[in-house]
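Here the complex is missing a single protein chain, while all its other protein chains stay put.
A, B, C, D and E label the chains in the order they appear, each numbered from 1.
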Amino acid sequence: MINEIALHSPALAIAIPLVFAFLLPLLKKWKKLAALMALIGFGAAETMAVLVFKSVLTEGIKVYVMGASSIGQTTPPFMPVPVRIILEIDAFSALMGLAGATIALLAAIYSIKFIKESHVKYYSLLLLMLAGLLGFVFTGDLFNLFVFFEVLSISSIGLIAFWLKRSEAVEAGFKYLTISAVASLFVLFAIGLLYGEHGILNIATISRDMLFYGFAFTDIIALGLLVCAFAMKCGTAPMHFWVPDAYGEAPAAVTAVLAIASLSSVYALLRIAFTVFGPLPHTEIIAYAVIIMGAISLFVGATMSLVQKDLKRLIAYAGVSQTGFILVAFGVGLVAINNVPLQAFGLRAMQGGLFHLINHAFYEALLFLVAGAIIYRAGTKDLNELGGLARQMPLTAVFFLIGAISIAGLPPSNGFASKILIYESIYFFSPLLAVIALISSVIVVVPMVKAFCSAFLGPEIKKFKSVKEVPGSMILAMLVLSIIVIFFGLFPGIMLESIVNPAVNALLNQAAYVGGVL
Amino acid sequence: MSNSFELCVGPIHPALKEPIQLDFEVEGERVKNVSFKLGQVHRAIEWAGMRRNPIQILYLAERICGICNVCHPMAFSMALEKIAEIEVPKRAEYIRVINAELERIHSHILWAGVAAHELGFDSVMHYTWRVREKVLDIIEMLNGNRITKGVFMIGGVRRDVKKEHIPKIRQALQYYRDCYAKLEKIFLKDASIKARTRDIGVLSKKEALKLCAVGPTARASGVKKDIRVDFAYAAYPWLDIKPVTPEIAGLKARGDTFDRILVRLLEVKQSIDLIEQCLNDLPAGPILAEPVLQKLLVQLKGVEGESIALQEAPRGELIHYLKMAAQDSPYAWKVRAPTYANLPPLIPMLSGCEIADIPIVAASIDPCISCTNRVVQIDNDDSILSMDKLRELSVQKTNKILREVKK
Amino acid sequence: MTMDFSVLLFVPVFSITAILLGLFFRGIDRKLGAKMQARIGPPIIQPFIDLKKLLMKENIVPENAIKWVFNSMPLIALSASILVLLYVPFLGFPPLLSGYGDLILVLYLLMIPALALAVGGFSSGSTYASVGAQRELVLMMSYEFAFSIVIVTIAWLVTKTAPVINAFSLVSISVVPVWGLVGVMGFIGLLLLLLALMLVMPAELGRLPADIAEAKTEIADGVFVEYSGRNLALLYLALDVRTIAFSSLVVALFFPFAFTEFVPLQGIVAVIANALFFLVKVFIVMFFGSIFVHVAVARFRVDQAARAYWGPVLLIALIGMALVMWGTVLG
Amino acid sequence: MLGMVKELLVQLFKKPATNKFPVKYAPKSITGLLEKVEKGQAKLNEPVPVPEGFRGRLSYDRKKCIMCKQCIKVCPAAALEVDEKNNRIKHFVSRCTFCAQCVDICPTKALSMTNEFLLSAYDKKQGFVEVKEQPKEKKEKAIAGEK
Amino acid sequence: MKPAGVVNSFKKEFENNIEIHTSEHGKGKKKTVRVWITVKNKDFKKAVRHLFKLQEFPHFSVSSGTDLGKEIEIINHFVLNYGERLKAIPVSIKVKLPKRKPEMETITDLFPSAIISEQEKMEMLGITIKGIPRNRVFTDESMPSNAFPWRKDSKGVEKIARNLHEEKRGNKK
Partner (left out) sequence: MGINTLNRSLWVFHVNTGSCNGCDIEIVAALTPRYDVERFGIKLVGTPRHADVLLVTGAVTRQMKDKLLRVYEQTPDPKVVMVIGNCGATGGVFYESYNLVGPVDRLIPVDVFVPGCPPRPEAIIEGVVKAWKKLEELEAAGKRKKKRAKEAKE
């Protein structure tokens, strides 16, 4: 039985939240039951993600096929695209899936008390989002990638605009809708081009195709389109404008999931760049583009964060800066693939980037949950109004401090562990880049200190005198995230060994990915 | 943290050796609004003066403020001498000037040190106060105390400048001529001081006139008000003296903090010259119109009338109004210290400054709150005179038009 | 990060030495400052007396402060300052702790006392302290740019010319003195970098002309305003140790030479000579970076300081960096 | 540019301008030091000398006084009072402004100013010291022991 | 402009509603002449405005106030020709306010810095100056509201006045 489940875990990981998402509305009348069911759904998905991760680590790439039995086959035959779901999971995707499922589970626990209305709708959408996310990172097929991408976007929009009464929320949802639509169009178009060129949409197959038969011009256009689309969706500068709105307006728990969802776009970007197009000469251009985008994000995110007065927007901008870190690191990694003297540094950069990606997912989630906790009790996220909360909410304050230290990359946090890897590798590529990264990181410290001090320190404010610490379920979620963050920070070596390196190797080892399917 | 917050400086604050309360509305580092609350040093001196005899008042007046404590007893005696029609001997007039100018040297150098301290330049403060000790020694030698001189008497002065004093005074003047070059180099050439004072806390000539600024504050804005020059008092009409403005140093008066430093430094030089002139011209003769104090008291008891005396204190125009009504004590006594006139100009100077500029700009008018508090109280609706109010009044005409256009 | 038993043993020894040295140098600083101002000045042991005095004073936590934050910040500031010292070569010994990228770690660790001060300032709930804390933050953003340029350039130079695996380790840098790695152009570049670093020093250490965060005459000691007794003692100690740490860093980066390189000595004599030589170097760095500067200039305004660090100082650092890179690539 | 630089460096090698009154540094134990001074084993440094005509603590010669009360009349700080019991003038040091006006007006020169200015006391009462019969000589050494 | 000119100009403007005399200060040939003008309360503002006809920026020094028994006398002291060597002409404009209704107009619209003087007069003499707010400022709340230190008939001040010398002797613990 266990083996059975383990065998089907990839499919189950996607299917369970999907099914729960559609079943939940049936329980509309039994609200408590619905919430419980939802939690069970998240728990089950998490279990599956863990199983997937474990088996990938021990057994290597896992391929799971549903529907048609061969790659070229389409069922029914008249369909232009084969309806067949290939899940191909390597260490990187498994890691993304695990992180996504974990954060989603914690967000769901947090939401028990946090969300006070429309439980059913909320949980359905969140489950749908998780399903989309898992499918997105697990799939081995470009068309499915597109489908899950859409699922993810639509459920996200629903959640961003969850508080329909707030016009800002609706506006943020609309912004996200626009950017998603544009990104989807790009992706669809790119897929069309690739299909026209290669006649197939399986990632591994396309990759092999290109490896053997070389590039077509359309491929390059497709590559450009895909990079654009995913860069847009992961919120890098200069296409970051939707981030503060969406992150700022969505319910805090959703924001946490949204953050990892955005990171999954980084995943897709890397998957396309490294696995599909691989070590081909043109990747250099992409690499530089990525580095430049990353550097801009670094600086813009940090400086914009400096002037924010809204706690969540402040965190969101700081997050943009962190995305920049990840991109810069991978960009340097991408450059290094074909550049022998740089290779050692490139590998280190990619380790740093990947590690930072995971770290970022967790501490960003933590920060957003803390912001949610503040909103939950104090009713505002305006830093000018807040103050003195450390008296009433000492735990939340500590959690924020942990998150803030991490995002600012101060020792001894996990953020520091991964950033130091990045500095240590990119300086050789360009010292100036390292300096920009360093100074951006220093700048991010400032808004974080500012936010901490404005919200938690200072004289007691009358309005908040009766404020209490948040309920247990919310504490629990934040506590787990804090533990993860601290653990990663204290034992970076272990994490690098057991999680990061396999993922980096998986990403670099294009042949293995291709071979896994065929 | 809200961007705009209230910062109250004082009444107990390291930048202010005296209590005054300045309330600032600050946005980031920039001052948006200033208001001040005084009254912390109100000791009821005028009230007390109206129940003491003139000789006692001399010492009371001296303690209105300890910094330039020559000016108050001097102005008071001048007012009373006018009412009582006492002719002050010429020698006494010269000695009065010597004391007043020694005082100016001490006060300006002290101020320079305080200003340096406000800038965080403690070395300069130590230097200036070190050289100040010399003039204190001279004052102590002439009068018997370093700070409170107690040298004035109605109808003259209590202590003569003796023959053996003169070389010592001359020597001290030479000493100051020597350090003057150094002071000039420190204050006028030092890049860090210049950066902190040039175009900071500007008071335009028009504002200075409109708000009736006095003393070095006004002169730094190019307004040539100087009682020593414009009015005939003590020995000044016989001396060669010109009002000190930045133009003397060949600069255009900008009315900023730097100019106020400049004017004070130049005045130190001027004071040295004036003392020199006095020593050269010092006439022989008595130093008191009525040396027997018992007689003097009886005489003063009988006088009636009112008078006003103006005096140029180191900080500017000082006024004593006195009314005698054939009693032991004055019938009315009103003192107005220079800072009183210089506080309103402080408001346009400070607005738009940064927090860091507050101390140096405030110090640049050389406020002496002790005097001011005796007589001043600024207040308004919310118990503070808001800067807007004053500003509005001061530039009313232009603003009116502007406001109408905006509406 | 490697850690063995002997390190643990040395940590307290080093920490205490660091604190004592910090106080000692503060004493010298005050004495020399006074001397330059034509005063006698306090005895050199004055900081020790002050410390003892502060420790026996009442420790007041103001009403508006958040107690745990308020009390923990001085401790954090001090421990971070001491930690820095464990990562830089000190007294002629190689650093106690070392590992990957210590230089960057040091850069971050040097930031922490400033941050702790800022947070402590905010937590005390006084307006003066908040203004001070804000200034501290603004200042930090300004000088850190030039500082990181210096560090990254040196790491780059070391990797490029004398390939070592761990370029950000102070051990490798002190083994290969930078001056030997460059030609004339690079030499000038390095001089500029050193200048930039010295200019960063007063700000990093919160001394005049950049003691803006505590500016006594402006905002009543700023971030320190509400601290008293033990907490205040810890804060002063943190500052003193940070001074030593920063000077040691400058020495390690630019003057890592040991005395024994010039005069061959053996055994314990060599150790002592090296230690003394090190102290002299630290003193010289401190004299020019801090002692002399703080008596010779007026306090900057925070915007002037920011402009200075983002302007001329940054430019000096950038030119230095360009020269070093140019010289290296050409040569 | 930096105006102070030269001055500072020169000063570094010059003698400080400080007058080392009463000792150079704070002693470990002041009581111990004062005992030593008493025994003549240690010496205190003198303050900056006061000039002739210094207005220090008041001194009063009962024999010369004619009780005309002129001094009380002009004293600005009400520091002089009549001591009816002993038929003399009483003076309160802690009220005096040291203006010497009473000295000026006294018709018989019963009052005069001394050079004494180190007057601090633990109790204000001790500040109410009566006018001394005889002008005491240099009392700076008062510091050596509390009377 | 000479002192005589100032006197004439005022005489012309106010004819019989004005009392003018001058006093001389200083010695020998170098003298300053002070002009004392007494106007009716209703003409006060007009007199002050008249100064502006003589000079663009007349200088306001201070206003003093005296309780004359039945009336309260307020004197505003100005200076003309300020800034010219030995030519300054101090002008003092007096008004007398009846004790029963001591009210006068403000001059802060002409001299912004007069607000300090005027508020002081209100507090110390208990008069009313129309156009500026009244406030207790020199003194704090512990001062009785009917106590005006400069009034000769006000007993409120005497009640709270203390002799610090005696206090101590009576109060020592």
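Heads up, the rule we're going with is that a contact is a pair of C-beta atoms (placed from the backbone, for glycine too) under 8 Å apart; a residue touches a chain by one contact, two chains touch by 3 or more.
No experiment lies behind these values; they were computed from the predicted model shown.
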Message: As a test of the contact rule: which chains in view would the missing one touch?
response: B, C, D, E
- prompt: Hey, which of E:12, E:70, E:130 or E:162 is the one touching the hidden chain?
  reply: E:162
Task: Among B:130, B:210, B:260 or B:320, single out the residue that touches the unshown chain.
output: B:130
Query: From the list B:63, B:159 or B:196, which touches the chain that is not on show?
result: B:63
Message: List every residue of subunit C that touches the chain not included in the displayed model.
response: 30, 34, 37-43, 46, 49-50, 52-53, 55-60, 216-217, 220-221, 224-229, 232
Task: May I ask you to list the residues on subunit E that touch the chain which is not drawn?
output: 138-140, 142-143, 147, 149, 157, 160-165, 167-168, 171
- prompt: Footprint of the hidden chain on subunit B, which residues?
  reply: 11-12, 14, 17-19, 39-45, 47-48, 51, 59-60, 63-67, 69, 110, 113, 125-126, 129-130, 132-133, 136, 146-148, 368, 370, 373
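FYI, only the chains that are shown with their structure count from here on.
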Task: Return the chain pair with more inter-chain C-beta contacts, choosing between A-C and C-D.
output: A-C
- prompt: Which residue numbers or ranges of subunit B touch two or more of the other chains?
  reply: 1, 121, 123-124, 127, 130, 190, 192-193
- request: Note the residues in subunit A that touch 2 or more other chains, in rising order.
  value: 450, 453, 458
Parts of subunit B lying in touch with subunit E, wherever the complex brings them together: 37-39, 42, 44, 46-47, 82, 209-212, 223-226, 229-233, 237-238, 243, 307-310, 317, 319, 321, 323, 331-332, 334, 336, 340-341, 343-345, 375-381, 383, 385, 390, 393-394, 396
Field: subunit B-touching residues of subunit D, taken from the complex the two chains share
entry: 1-4, 7-8, 17, 50-55, 70, 73-77, 97-101, 104-105, 107, 113
- request: Could you please specify the touching residues of subunit A with respect to subunit C in the complex?
  value: 388, 390-391, 394, 397, 409-411, 416, 420, 423-424, 427-428, 431-432, 434-435, 438-439, 442-443, 445-446, 449-450, 452-453, 456-460
